[in-house]
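Sharing a structure here in structure tokens format.
Excluded from the complex is one protein chain; the other protein chains are retained at their positions.
Up next is subunit A:
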Amino acid sequence: MSEPRTVSQAIGLGKHVNGPAGGLTILDGLDLEIGAGEAVAILGASGSGKSTLLSLLAGLDEATAGEVWLCGRRIADLDEDGRSELRGGRVGFVFQNFQLLPTLTARENVLLPLELTGTEGAAERADAALERVGLTARAGHYPRQLSGGEQQRVAIARAYAPRPSVLFADEPTGNLDQQTGEQIIELLLELREAADAALILVTHDPRLAERCDRRLRMRDGRLESLT
């Protein structure tokens, strides 16, 4: 199936939540369009709604206004399972706290999304992905036996192994020291290039944002362009 050139799009996107202290508007009529292979950094202060935007774009959460398109499908047309299926094989994730399954080895963690989507040649792909991030030697280790940087590299291998069209990264260097963080940035961009995947990156880190094609800042529930 050929993917459309626009992989992710938000039109008039809004998110309003009712908390104990009254209603709160997190996103307010936000528009965004991201093309295939494009790397976009979303910056912003804590609590500005960056992660909420990411979760809406990835179909992890539901908007209260506007619409979201992912890989050519309108998210609102799909139920939870439909959204899961849409993500399968097309969307990769890298989380701030790595989110590796503690009971699986590094290799098994990379294998998991391939197995869940029934991808052919899963084992070879997983091994190749691990080699790409330089962790072949640690394939049989459990997350708890790996350093933070190594865990994030496993997570990147897991995100890229299914060859996704779009990769969401939520503060991928947030839990790492500066040097390791830089290595991770290199790796993310390098793999993005190789896979020709769009990269949507939420970060505080200006150095990381600097390396992206486009930089956007969240302010008052909307995005403003920095480039």
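Quick notes on this structure:
One rule holds for everything that comes next: a contact is a pair of C-beta atoms (placed from the backbone, for glycine too) under 8 Å apart; a residue touches a chain by one contact, two chains touch by 3 or more; residues count from 1.
Everything that follows uses one rule, which is that contacts and distances are computed from a predicted model.
Per the UniProt record, the chain missing from the shown structure is "ABC transporter, permease protein, putative", taken from the list "Glucose-1-phosphate adenylyltransferase subunit GlgD", "ABC transporter, permease protein, putative", "NAD(P)H-flavin reductase" or "NADH:ubiquinone oxidoreductase 27 kD subunit". When you scan A:38, A:150, A:170 or A:205 for touch with the missing chain, the hit is A:170. For the chain left out of this panel, the touching residue among A:31, A:80 or A:224 is A:80. Among A:60, A:75, A:126 or A:187, only A:60 touches the chain left out of the display. In the complete assembly, the contact with the undisplayed chain comes from A:116, out of A:116, A:194 or A:226. Hidden from this view is one chain, which touches subunit A at 51, 54-55, 58, 60-61, 80-82, 84-91, 93, 95, 97, 99, 101-104, 108, 112-113, 115-119, 122, 142, 144, 158, 170.
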